[in-house]
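As you look at this complex, bear in mind that one protein chain is not there, while each of the others sits in place.
A and B label the chains in the order they appear, each numbered from 1.
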Amino acid sequence: MHWVSNAVVLLLVLGAIWLARVVPRERYWRENALELWRRRRVAIAVIAAYLLIGLLDSIAWVDAASEANALTSGRPATIVDRIFKPESLKEASYSAPLASVSFYGGQPLAHPGAHLLGTDLLGRDVVYRTLKGVRVALLIGGLTSLVVIPIALLFGVSAGYWGKRIDDAVFFAMTVLASVPNLLLLIALIMVLGKGTVQVCVALGVTGWVHFCRIARGETLKLREADYVAAARALGVSDAGIIRRHILPNIAHLVIITFALSFTALVLSETILSYLGIGLDGSWGQMIDQARNELSRTPVIWWNLAGASIALFTLVLSVNIIADAMRDVIDPRTRREGR
Amino acid sequence: MAAFLLRRIGYGLLTVLGVLFLLFVLFFAVTNPDDIARKAVGERARPEVYAQWKANHGYDKPLFLNKAFAGGDMRRYTDTLLAEHYRRMLTFDFGRSDADDSPIATRLWQGAGPSLSLTVPLFIFGLVAAVALGLFVAFFRETYIDRAVLVLCMLTMSITSLLYIIAGQYLVGKLLNWFPISGFDPNPAVVARFLALPVLVGIVAGIGADVRFLRTVFIEEMSRDYVRTARAKGCGDARVMVRHVLRNALIPILTNIVVAIPFLFTGALLLESFFGIPGLGSLTVEAIQGNDFSTLRTMVYIGALAFILGQILTDISYAIADPRVRLG
Partner (left out) sequence: MSAPFLAVDRLSISFPGEGGGVRVVDRVSLNISAGETLALVGESGCGKSMTALAIMRLVPKPGRIEDGSRIEFEGRDLLTLPVPEMRGVRGAKIGMIFQEPMTSLNPVTTVGDQVMEAIELHAGLSREATRARVMELFALVGIPDPKSRFAAYPHQLSGGLKQRVMIAMAMAMRPKLLIADEPTTALDATIRAQILELLRDLSAKTGTAVLLITHDFGVVNEVADRVAVMYAGQIVEEGTRLELLSRPRHPYTQGLLRSIPKPEARGHRLEEIKGAVPRPGHWPSGCRFHTRCPFAFEPCPTKEPVRTSVSATQAASCHLVARELAQGARP
């Protein structure tokens, strides 16, 4: 269903454009964003690169070229597919990086020296596979969170703001969900729902929802007692107005930081799911899992593991760095100018 | 204190009931017993075989409402899968595995020992290492040592535990050959050799996040006024860090620690599976790979019980550690 994927991408891009127009208008966001850019240019550039690759890998369409493609045959080919033309790079089986002969047997390769990180068991170029994994990772961490956050905010803020019955109900639901160890609940959900992409994302969403909800609820509880909220109420601002103007903006930065951290947690936990056999197809976790066996051979086949690990590590590290920097930027105590 | 305890345990029980309901919905409503039977017995068995299998495993009753009984009869509600589920789970009657028909309770007992022998040392050594390192780094905050350790923490936190295990097995097991790559022998004389590597890997995988958290807590405490008073009295650095900072930092730390204690039982899933330790974690992984819903259901339940117990213990320990909570 490539048009679904394309539609989602379009929505995301439109959302990004909207953000790019709205953010600079608010001085608080503009200053924080600029400060963040100033401090962590490399990490931001890295993440931007990943986003670009993911984007390129999400826009797909079917045409004569993809029909002929042995790897995609009939499935829509993405831009990444078209750039790499994996079918034309395919080998028989393993080959070392930049080798001209196959790993076992030493037969000459179809494309000697063309594989920067070698090929895997099925002869697929490892660089290509790594790049395809970008989209999967962004899907797991990003898309899931993006869907989960509005729902969690809805429940969390409602519970925190209106309290009493709503709070009791939401808190109980949160407690029940949170009582089951995350991994176990995840596993149970996937076993029950099935092992497809959508199901895994739903499972990740259900388990991740609680974290956001708890934070939203906690912060709303605190903010509800703030003096400026009392002042706003005294001025006659409606509940919706208070939520929109005072509560949401003040939990926004916390939500963003939590989003970044939950992104990394989700991507890392997917690797565990892949090991258990219930992860997403084409993910780095899957590559790492396959690599496990390869390490025990002599001589060791390491390039599959290397490609996936480095890609994963770089992405997670960059997001961690940004999340950390965001926390510093927003906390007034660590900002050096102004007070 | 007693009232607080009672209330807390009461809420815990309520949560258990909620969890059981969630489990029921997941395991019986989303996948129905027919599918489970089919997965266990095979696709092409005769209907009687399915029915018999379901009867054996207690899957043969209706889900919520047993319409065979009249409106006023209690059995309308109690002779259902839901009621059965509650009854059995609350009495710890776990039944048999869907995969190999073995009694689950027995497997639990067998697995508990190996799990504990892995997770208890992991927990204790990991805690000691993290606290020591955290205190050290907090004391040297804003210096090169601090910055170096922070960078290290950031790096180590960004690596998936899968990689740690793989790297650990490869480097220490294969290249250096210090410890066996996997396996388990409960004989006290040799058990340490098999546990050394998983414990080591487990500590290294988790220490980055722990040290960062502890460092933040310690630094927060160090900036408090009473630390200044202690120094003004003439306290030396070591005394300040241990007698004053650590003692106060215990309170937020406890929340994280005591919650983890019940997990000592459920076992470290990945570690056990990779290192061939026949504990509860391995049991769970087997259940996943074997589509053994009944065992999986039990493991999730045990996990939830452990967590709820952990929460209650945390609240209690909080009251013990913080005189402000205890004495009001």
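One rule holds for everything that comes next: contacts are C-beta pairs under 8 Å (C-beta built on N, C-alpha and C of every residue); 3 or more make two chains touch, one makes a residue touch a chain.
The structure displayed is predicted, hence computed values, not measured ones.
Within the set B:Leu17, B:Ala83, B:Cys235 or B:Ala260, the residue that contacts the chain not displayed is B:Cys235.
Across B:Pro47, B:Pro188 or B:Pro323, the single residue that touches the chain missing here is B:Pro323. Considering B:Arg7, B:Arg147 or B:Arg247, the position touching the chain not shown turns out to be B:Arg247 (whole complex). Contact between chain B and the unshown chain involves residues 142, 224-226, 228-236, 243-244, 247-248, 251, 321-324, 327.
To be clear about the criterion, only the chains that are shown with their structure count from here on.
Mean C-alpha position of chain A lies 25 Å from that of chain B. Those residues of chain A that touch chain B in the shared complex are 172-173, 175-181, 183-185, 187-189, 191-193, 264, 268, 271-272, 275-278, 285, 288-289, 291-292, 295-296, 305, 309, 312-313, 316-317, 320-321, 324. By the touch criterion given at the top, residues 14-16, 18-19, 21-23, 26-27, 30-31, 154-155, 157-163, 166, 170, 174, 263, 266, 269-270, 273, 284-285, 288-289, 291, 293, 296-297, 299-300, 303-304, 306-308, 311 of chain B touch chain A in their complex.
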